[in-house]
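With one protein chain held back, the other chains of the complex are shown just where they sit.
After this line comes chain A, so read on.
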């Protein structure tokens, strides 16, 4: 057949080309091995090691859906669930779907409202041939970064008790659009009272002043996982062709125009932080100890 010859030429070309292009055998990741999954669910290797899961692999489809849903919420937090499976110490996210709940940061278990929707959706999915189970939830933090708030931490700890294996993913659609790269983070919480043995070095991100207390109190109670993405060979091919069409959008998009008010908000937040820092500095001038430069002439003159 023509198509097999074309595929073989493509495969041959792929071996010569850069390592990045996946060859068709990597589509194996799409295969759902029910027996192996059931076995690993019984064995529960994550029950003994709180740091068991180290990596997350997100499919192209899941990422696209999550980012679009997060962006469509505007400044309101939205949430949804992720479907996938586990593979050793990695959680694989194959798909995601949105939940019809209103996101407010003050509700502990917004998921409870959507249980009926979840069950219906999972059932219809299984009928349509998607056999994986729910492996996590995602929600958006529009404009204030990817981290787990206090409510999120308690929700995730509850989830990790009853719905293991479970993963929490946070997306910031505003920062994604303004910086041009996807702002996403995957987290798992430690159980109560567990002290992590080493301090993981995380990338610094600016957090607005009104949220920074919430961030600081809980930042040690969870750890971030490495995220990598995968796509099928057909996806690869289609996305390459798609580039021919949307290169115009790449050139014509301007984060200045799109996110003007976000930038203004960030600047005013920075101004507040500077003010606070200044107040702190003048405070410490009066205090007994300190290493500020202004102290030295004060001490020398007292001699």
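By our rule, a residue touches a chain if its C-beta (ideal position, glycine included) is under 8 Å from a C-beta of that chain, and two chains touch if they have at least 3 such contacts; residues count from 1.
Going forward, contacts and distances are computed from a predicted model.
Student: Match the chain absent from this complex view to the correct UniProt protein name in "COP9 signalosome complex subunit 6", "AP complex subunit sigma", "Response regulatory domain-containing protein" or "Translation initiation factor eIF2B subunit alpha".
Tutor: For the chain missing from the view, the UniProt record says "COP9 signalosome complex subunit 6".
Student: Any idea which of A:164, A:213 or A:240 touches the chain not displayed?
Tutor: Going through A:164, A:213 or A:240 one by one, A:240 is the residue touching the chain not shown.
Student: What is the set of chain A residues that contact the non-displayed chain in the whole complex?
Tutor: Those residues of chain A that touch the unshown chain are 2-3, 6-7, 9-10, 13, 20, 25, 27-28, 30-35, 59-61, 63-65, 67-68, 70-71, 95, 97-100, 117, 120-121, 124, 127-131, 173, 176-177, 180-182, 184, 203, 226-229, 231-235, 237-251, 253, 256, 258, 263, 267, 270, 291, 293, 296, 300.
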